[in-house]
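Sharing a structure, written as structure tokens. Questions coming.
Showing subunit A:
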Amino acid sequence: MRIWRYIAMFLFVGCLAGEASAQNTISNLPRKETLIVENPEGTIKNAGWFNIWAINAGGQSTGLHQLGMDTFWYIDPQKGVDGVWDNSLAADKPIYNADFTEMTVKLRKGIFWSDGVEFSAADVLYTIQTHMKTNGLRWSAPVQVNVAEVSAPDDSTVVFKLKKPNSRFHALFTVRWNAMWMMPKHVFEKAGDPLKFANDPPVTLGAYTLNSYDPNGKWFIWQKRPDWQRTTVARFGEPGPKYVAYVDPGPPDKRVIAQMNHELDIIHDVSPEGMFTLAKQSKTSHGWFKGFPYAHPDPTLPAVVLNAQNEMFKSRDVRWALALLIDIKAVSMASYRGAATISAIGVPPTGSAPDVYHAPLEAWLKDFEIDTGKRKVKPYDPTIGKQIADSLRPSLGEQIPSSADEIAKSFGRGWWKPNPQAAQELLERAGYSKKGDKWFMPDGKPFSIKLMVEGEGRPVMTRAGSMITQQWRQFGIDASTVVAQGSMVDRRAAGDFEAMITWSVETWGGHPDLSFFLDSWHSQFVAQPGKPQPPRNWQRWTNPELDKIIEQVRQTGFDDPKGLELGRDYVKLVVREMPTIPLMSYNVFTVMDDTYWTGYPNAATAPYTDPVPNWANTKYMMVKLKPKQ
Partner candidate 1 sequence: MISGYPLYLLGRLGQFALVVFIGINIAFIVTHATPIDPVEQSIAAATQFGSTSPEAIALMRQSLKELYGLEGGLAEQYASFWRRVAVGDFGPSLSAFPTPVSVLIGRALPWTVSLLVVSTLLTWALGNLLGGLAGYYAKNRTLRLAGLLAMAFHPIPYYIVAFLLLIVFGYLWPVLPISGGYKMNMARDWSWEFIGSLLIHGILPVCSLALVGLGGWFMGMRSLVSNIVTEDYVTYAELGGVKRGRILGSYVMRNALVPQITGLAMSLGAIFNGAIITEQVFGYPGVGTLLVSAVHVGDYSLVLGITTVSIVAVSLAVLLIDLLYPLLDPRVKAR
Partner candidate 2 sequence: MSAPVLEVSGLRAYYRTSAFGTRREVRAVDDVDLRIEAGEIYGLAGESSCGKTTLIKTIANAIQPPLEVLAGSVVFNFRDQRIDMHGASREELRDIRWKRLSYIMQGSMNVLNPVRRVRHAFVDFAFRHIGRSKAEFLDIVRAHLRRLHLEPDVLDAYPHQLSGGMRQRVTIALATVCRPEFIIADEPTTALDVVVQKGVLAMIHSVQREMGSSVIFVTHDMAVHANLTDRLGIMYGGRLVEEGRTADVFRRPRHPYTAHLIASLPRLGDAAPKEGLTGAPPNLADPPPGCRFHPRCPLASDICRREVPPMTERAPGHRAACFHSDQVSPP
């Protein structure tokens, strides 16, 4: 069969030809000057759309909001380059009047749009006014709800008159992942309907402009502005990469392969196993922590969210019983293979929170008691973080920190000790009963819980969920995990679930103020069953005491130390009531490859920002990155 020989030869030659080019995935750009970053949005359906103010019409973390956008302030989820708070377009912090009905912003001077036009108060005015008169822009609703009038007494001052007092109005312009971005007036006023304008190519305020993009939405390449000195990050130095490519690298296995081939400098997130594989096989790859647990704890708190409008979870005793049936060590192993940062309280254990909340409340937690009806138990076990570290040490050795402080930082502190006996007593007090080895509700129906998880979108949480239902099942509760692939957003909003793993707590990270999520927990926002619930109080839990705390926070300034006290009150309240069962921070396995670039943020020596590259805050990473040589 001579034909086979030809085929083999053809393949061989083809492969040789391929070998040269397959190594290099970008054409016409020097790899050494290019940073390749994963965009977790994946393929962008409408790639040629760079009007970020029109909802959904295009990608956001394609580099567009990290490298192209800017607004008044940034709060860093970690320590920040120069402190947590950065005045970006603003020259100073927000200035409120006494009753929080007016906010004044002083603008930084000498900042230019990428087309050479200077940024000024007129742009701000245009942005706000456009949102006031146009419905359906990304920030139209919050602007219309809050702003009565906006004015610019001079070129670098903007004054917002608010419809009602709001001590957190600046949050709208303060980047935590994103915030309301400023529009280039000179571009948009010529563009007609701002909802239908594609803004391609975008005129940017950031240090980069668009170089090229794939019409099919697989990649976006940005290029450093020659006048980068006229942008806000210039205060910290020159951005390192000349080009930044945001790509859709495909499923997790492929991201691992791509980084092992050194064709993906930053992986946004990957499975724990993928992270371990990279740590083992690629000398140049590393995570936020130098060794285990590698991942960056995002200021997000995955929890078992119990739908408070469901009869089953109305009793605090039941909620507490469910918490006491969870063995967090097993959950940590099942979800993150131990690489989790656990938290017993309703604040993510990251950024400034451990110092402000976790450490100071440790003593209170140790003494905290719950009454099972038969006896009082102290549920808190402060050694669980250490136990997790100890159980990992035999297989991972050196990588596992040994100082109590380090352990607390990487693995968290304590959690609730599994206590089936107490859970049984609590359930019995709530009128539940056990017949044979099955539990029944007071109305005689079997006690059955469907725990909803997100599936593919959050694989680690799916794993945690299946471990938790397994533990509940072993206790005699008819628990099962259901995957709400695709429909999670709708079901979560509509309250169409019994229990789910998601987060209703997100914080600034670097800043201890809790209003970011807490305000939405006020009972005034809780929707009727079946009606959509505004983010983030997915548990639809109401409590008069909580309302009181929230109302007090609203009247307290953002940086007022009194806010911390109120925050701690909130923590104590939710520990007593257990409306959601906090598990751990959302650890993101962002993996960075040193082959072409150094200077990435890390926990030990450079905690200047969050490495997770879809955060708009990563603009600060660019100025710290240096070519490897």
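Note that a contact is a pair of C-beta atoms (placed from the backbone, for glycine too) under 8 Å apart; a residue touches a chain by one contact, two chains touch by 3 or more; residues count from 1.
Here is how the candidates were picked: all candidates are chains of the complex that A comes from, given by their letters.
The structure displayed is predicted, hence computed values, not measured ones.
Subunit A shares a touch in this complex with candidate 1, selected from 1 or 2. Residues of subunit A touching candidate 1 in their complex: 1, 14-19, 21-29, 42-43, 45-46, 49, 54-58, 135-136, 138, 140-142, 144-146, 171-172, 174, 176-179, 195-196, 211-212, 214-219, 221, 245, 247-251, 253-254, 257-258, 260-261, 486-487, 489-491, 493-494, 506, 516, 519-520, 522, 525, 532, 534-537, 615.
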